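The structure under discussion is supplied below as structure tokens; questions concerning it will follow.
The complex appears here minus one protein chain, its other protein chains still in place.
For reference, chains read A, B and C in written order, and residue numbers begin at 1 within each chain.
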Amino acid sequence: MINDKNSQKIVDIIQNWARQHSIWVLAYGTGCGAIELPPTMTSRYDAERLGVRGAATPRQADVLLITGYLTTKTLKRVIRVYEQMQDPKYVVGFGSCTINGGMYYDSYNTIKVLDKYLPVDVYINGCMPRPEAVLSGFAKLQERIAEGRAEGAKKYKENLEWYRANQKKIIPNWVMPDYNW
Amino acid sequence: MSFFDLKGTLKPLTALKQFGKEPHTITYPKVSKEAADRYRGFHYNDLDECIGCGNCSTICQNAAIDMIHLEGIEGGKGDSGLRPRVDHGRCCWCALCVEVCPTGSLSLTKDYLYVSEDPDSFLWTPGKDNPGGKEKISFFSTEETSLNVFQRVPMTEIEGTERIKSFAEVVLGYSEDEARAEASRCISCGLCTEVCPDHMHIPEYINAIANGNDADAVRIIYDNNPLPEMCGKVCTRRCEDVCAIATRGEAIAIRWLKRYATETAKTADIIHEIVNPEIKEANGKTVGIIGAGPSGLTAAYYLALRGYGVTIYEASAKAGGATMYGIPKYRLPLESLQKQVDYIQSIGVKIHFNTKVGKDITFKEIYDHYDAVFMGVGFPDAWSLGVDGENAKGSMQAYRYLYMINSGEKVDVGDKVIVVGGGNVAIDAARVSRRMNAEVTILYRRRVEDMPADWEEIEGAEAEGVHIIPQAIPIKVIEDEKGNVKAVEYLMAEMVPDERGGRPKPVAIEGSNTIIEATAVMAAIGQMGDYSFMSEFEDKIKINRGRFVTNDKQQTTDPKVFAGGDAVNSTADAISAIADGFRACKAIDEMLSKK
Amino acid sequence: MREKETTLYIGPQHPGITGNMMVRLKVTGDTIVKATTEVGYLHRAFEKLQEQRNWLQCFTLMCRFCVPEPDPAEESYARAVELLEGREVPERAKYIRVLVLELARLGAYMLWYGGQNGSLGLYTVGQWSVGDRNYILDLFEELTGGRVYHMYIWPGGVRRDLPKGFEEKVLRTMDYLENRLKDYDDLMFDNTIFQKRTQGIGIVSKEKAIEWGVVGPVLRGCGIKSDIRIDDPYEVYDRLDFEVPTQEGGDIWARALVRRQEVRQSIRIIRQVIEQMPSGEYYNRIPNPQKWALPKGDAYARTESVRGEVGMYIASDGGTKPRRTHFRGAAYVHGVTLLEKVLVGANISDVSPIMNSLGVCPPEIER
Partner (left out) sequence: MKELKEQLINRIKAHFPDITVENNFNYNRFDVSINKESIHSILFYLKDVMGFKHLSDTNCVDWLEEGEFEIVFIVWSPAEKIKIFVRTRIDRNNPVLETLDMIWPQLHTYEREFREMFGIQFTGLEAPDEFILEDWQGPPPYRRDFDTAAFAAETFFERPGREDAEDVREAITKLTGEEIPEFAKKYSR
């Protein structure tokens, strides 16, 4: 392994450069925001130009898109999906609902503040965000990856207990395996 | 189906014909498609136009809009001083806030791009955080699209030609359906309560009317106004000037709604039943009140509710003061006022009629006898014109004229009446004279739009055939050989802008003398006080420019004496007097309960 | 040899599923023995939220029921309120509403083209049709101010009048789409793969369709001519000339053919609407929304969407907020009762094509 600090830095730069151009998005439409993903991915906006494309399973994916509101039932699956994902991994919050509850701020079944449960790297404004906004979200994520600042996953590991406490507060029946990344 | 289908295998290959065609891909971020002309993007708020009514925050089903204080924006007349802030973590860009914005200051723009890693950066104050949004406004509301109802439910009135035949009330009042419809236009912002001198609970009682609960409306109204039916008929209604709806439409008919609610209580007994006032046990303290005008009655009513023994001394035969004697009966019928006075008496207020302080009883007696004194003495005297021939027979004070007519006396004014002045008294005198079958002309120094009188009154006068000559300055009353008024000579005036930025001044044009025939001339250019009854207290109770000097609790320079109404404030309307009375009541209560 | 029964979960995270839901399968080999739908991943409690909001505020939630085609829900709600209140809608608004509904239908079918083909691994048509759908969304953006959430049809009419020159733009887009449809046909209906993967798969028989309460294109794919636009006409559909296509067979293929025809009928309707569009008012103003109370009673209005009957039930207690609202989505029947029955006997690989072809939209089921 490379121990030298400078060499590590160079490796990081190369790694980040490579990572920013291959953003594979997990095909999981957690909420209504998923409807703007097909236009983003298909011919009109063609996100693949930026290296963004779909991935079928969590193990292959780099980015977890939280497309809007998360019901408590979905949250459980999303946590599981997120923990199955391999490093590097990023979370993009999509629209109002992920920031402060959005339209469903008084619903008994949706979470309101996503970053209490999962580390979010980029938020995209809108309800719903247009494909341009989605693309600019990915661009922002790329920028952050290139700068080495997209460290949500690291934050998650470091603060796992805090996240777990929040998660368990609304998921009473916690029957999930612990994933070993 | 055969195993090998040639057509079905080859047909898909026609996709190849797309090869080489120009793609319709928008290569964002290199190329960006502009949003549509009607796009619902971020908010923009014109901070100067916004009045902080908060209707946007009320309609927002996502509780996304907060009303906050912004630096540099002060509240004031018709502005709450608050401005909306949008939480983009809640907003769904439905633009309902835009649709209900009464001023049209809030709109949506073509901007929609915002990406951030900081979830706390999604609170935006439109207009402050995006001053450039003004150029990109795309979704806005016009009078046509707005969800505010800008048209007032019209009030039924008697025809102009019909109403000069009698003193019957001109305005007929809303029917129940009309009142509900009118009340439901209100957006309950409460900006009106700020300018109401009495700070009546306007949104609350309008809402009660809209909900079909008239009794609650009456109760809310009586909370700080014991003469609401009078106000409902003749109030100067400054509230309607600042109504949020009035920025682009017709103000809510706040006055007519109050009138509607209070008229549902047809007698004093019914008022008592509905309001069901909680009268505190007598506390043994007494308050003497001089003048049964609006301020005196108000102070008396609320003091009596608080357990004080209240006695009013009134020089005339009836209570009501200027509202009884100064306002013609076609605006405020006697029965209506009587009902309200009866109600006030029914809770234990004693009124000594025909008792003029200074003549029938001395001020000192009252001062010594009571724990506190309230003076609502009003302005019983009027300014004279100060022109030649003013003492001719048939030349009189409009205020005296109204007093006599309202007292039931007969006054002969002939068939050609000239009224000088542009205030409500002038219009009242003119319209009363029309009912006496006289032809009436109003001479006013300035333009019609400068007239201090209520615009509805001016319109009413015109509909009844009153002739208004604006920019006319009377210089002489011409007498005939018997000493009767024969004509009035006046000069035309031109409006000269005031150099100091005040309103334009009328300046007489030399040689524009005009003579107009007349059988009576009435001066309605202002009234003044008469404080001779308390001459021995001149040192203790200070008077400045014809008015009592009071603090903000209506207390005069003598701590035991309070004053209100025309003798204190210069607004010269009943609601200010009521407010004075209410304030004085609270101050007296505070003072006496401490002792 | 008897094969062992295995439990298999498809969803909620699965690229072939039509939304955030799950189908639990019992399979022997790759044949499905039992299928159970599990939903609730998208439950936002709309009906509860609407009880907390006033009659106008509720309208903003409507388009969120089913995002691929939001307008029928808006339409149903608007019409239910109008029925309950007795509010008249201006003629022009009725035509604009039909225009919007048909555009939405086209948009949803374009998305269906993508989904149905994508579920079979044929991605080209999806690339085209979803790309072309943007032209319809552009029209929506111009008309309503939003690409996906239009919030345009509201009680009393529509929110804004047609912008200048909109009619021509619609016609131009229709011409373009009509040309494109031929390309889709070449790659889809003439494609052996598509034929073999859809014919005889996911069969719903005529008798069972009626018994199970199947609606929309699925019912028409069983040879039953049933369309709310004809049976229980709303707005101005009774004045428009269009056909209700039916197909015998009841399999994915038949339903695809029905939808293929309906796209063409929609274009036909849109052209007629543009031609007949009257002038005049577009909106019968509601009173101040804060104080807008509806009379006591209830109403149910239904609209034909791409999935079939969607309806809105509202009950009022005379107040400014609903006592209860209920959205009846076509997928409520298709996604649970029907899907569970149709999947039995099918192959695992057919789950996704069948779900796409039945029009299972999970947010409609759990709301």
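Convention: contacts are C-beta pairs under 8 Å (C-beta built on N, C-alpha and C of every residue); 3 or more make two chains touch, one makes a residue touch a chain.
All values reported here derive from a predicted model rather than from experimental measurement.
Colleague: If the hidden chain were put back, which of B:D66, B:D129 or B:D450 would touch it?
Modeller: Touches the omitted chain: B:D66.
Colleague: Taking the entire complex into account, which one of A:G31, A:G68, A:G101 or A:G137 touches the absent chain?
Modeller: A:G101
Colleague: Suppose we count only contacts with the excluded chain; which residues of subunit A make the list?
Modeller: Touching the chain left out of view, subunit A contributes residues 72-73, 76, 99-101, 105-113, 116, 166, 169-173.
Colleague: Need a quick check: the contact residues on subunit C for the chain that isn't drawn.
Modeller: The list for subunit C reads 39-40, 43, 45, 47-49, 51-52, 83, 210-213, 215, 226, 231-232, 290, 298, 300, 302, 309, 311, 313, 315, 323-324, 326, 328, 332-333, 336-337, 366.
Colleague: List the residues of subunit B that touch the chain left out of this view.
Modeller: Residues of subunit B in contact with the hidden chain: 52-54, 57-58, 66-69, 75, 80-82, 85, 87, 89, 119-120, 123, 187-191, 193-194, 199, 201, 203-205, 207-208, 211, 216, 219-220, 223.
Definition applied: only the chains that are shown with their structure count from here on.
Colleague: Please work out the Cα centroid separation of subunit A and subunit C, and write it as a whole number of Å.
Modeller: 30
Colleague: Mind checking the centre-to-centre distance between subunit A and subunit B? Centres are C-alpha means, answer in whole Å.
Modeller: 57
Colleague: What are the residues of subunit C that contact at least two other chains?
Modeller: Residues 60-61, 131, 149.
Colleague: Which residues does subunit A have that touch at least 2 chains other than itself?
Modeller: In subunit A, 43-44, 103, 106, 127, 130 touch at least two other chains.
Colleague: Using the touch definition up top, name the residues of subunit B that touch subunit C in the complex.
Modeller: Touch residues, subunit B against subunit C: 1, 5, 7-9, 11-12, 14-15, 18, 24, 35-40, 58-59, 61, 92-96, 99-100, 108, 138-139, 145, 147-149, 181, 183-188, 207, 210-211.
Colleague: Give every residue of subunit C touching subunit A within the complex, in rising order.
Modeller: Touch residues, subunit C against subunit A: 12-15, 19-20, 40-45, 48-49, 52, 60-61, 64, 67-68, 111, 114, 126-128, 130-131, 133-134, 137, 147-149, 363.
Colleague: Mind pulling up the subunit C residues that touch subunit B in the complex?
Modeller: Within the complex, subunit C contacts subunit B at residues 53-54, 56-58, 60-61, 124, 131, 138, 141-146, 149, 151, 159-160, 163, 183, 186-187, 190-193, 195-196, 199, 283, 285-292.
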